[in-house]
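The structure under discussion appears below in the form of structure tokens.
Every protein chain of the complex appears in place save one, which is left out.
== chain A ==
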Amino acid sequence: MSLRIVVCVKYVPDATGDRRFAEDLTTDRESVDGLLSELDEYAVEQALQIAEDADDAEITVLTVGPEDAKDALRKALSMGADKAVHVEDDDLHGTDVLGTSYVLAKAVEKTGYDLVVCGMASTDGTMGVLPAMLAERLGVPQVTLLSEVSVADGKVTGRRDGDTATEQLEAALPAVASVTDQSGEARYPSFKGIMAAKKKPVESLDLDDLDIEAEEVGLEGAWTAVDDAAERPARTAGTVVKDEGEGGKQLADYLAGQKFL
């Protein structure tokens, strides 16, 4: 029986470029450069490794996002995933994390899965809560924030480096896992991989396909409201001195002046 892995990936504004809000105070995803969230590359990588260790596995990459989010799917396919599902619908604009987790849960169920693999957080929202929400909605164990993960004998195991302790976790499949950027460098797509990706199937789903009403998602359906978004005033330019042999002393003078000493 084949191991069905679904990897959730997000298409995000490039963190090294300009990121901003649109007029309706949603994240501007239209006029900025986007890419596959770097943190989701780790999820794709771990899924590929799990699949390589399994007798028979199939990896589906899944995204909820605008038209351009196809780029993120293509990248994951060129890394080696087998097929892709793109949930795209104009009514999704402005959906918050509760809504996104709802849509993803429906899409994961429709696709069929034994293991869902997510990144640790998206690089734009940086909430890091979606994998737990997905587990809650699907009613399966969450095995999250893993720095090491493996699957064997119908179980997923891994290491979670927490705030106060390192834990070893174990859960029976089906389950939702998320992996950190400590889990191992993601591979680069090979030329062959890039060529092959062009022929791999990308299925498009809209809200109707998932039996979701427009009112349940989008800006109107959101469970939170952003009332104000202000650009943080640039930090006032500080003093920068060149060390001429007294740099450490000058710094100590500054810290003393600020009452840190």
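What we mean here is this: a residue touches a chain if its C-beta (ideal position, glycine included) is under 8 Å from a C-beta of that chain, and two chains touch if they have at least 3 such contacts; residues count from 1.
Keep this in mind: contacts and distances are computed from a predicted model.
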In UniProt, out of "Ion-translocating oxidoreductase complex subunit D", "ABC transporter ATP-binding protein", "Electron transfer flavoprotein subunit alpha/FixB family protein" or "Aspartyl/glutamyl-tRNA(Asn/Gln) amidotransferase subunit C", the chain dropped from the view is recorded as "Electron transfer flavoprotein subunit alpha/FixB family protein"
Identified contact with the non-displayed chain, of A:Q49, A:T111 or A:Q250: A:Q250
Residue of A:A22, A:A196 or A:V226 in touch with the missing chain, whole complex considered: A:V226
For the chain that's not shown, point to the residue among A:A132, A:I194 or A:A214 touching it. A:A132
To test your reading of the contact rule: which positions on chain A touch the chain that is missing from view? 15-16, 19-21, 25, 39, 96-98, 101, 120-121, 123-124, 126-130, 132-133, 135-137, 139-145, 157, 160-172, 175, 180-182, 222-232, 235, 238-243, 245-252, 254-256, 258, 260-261
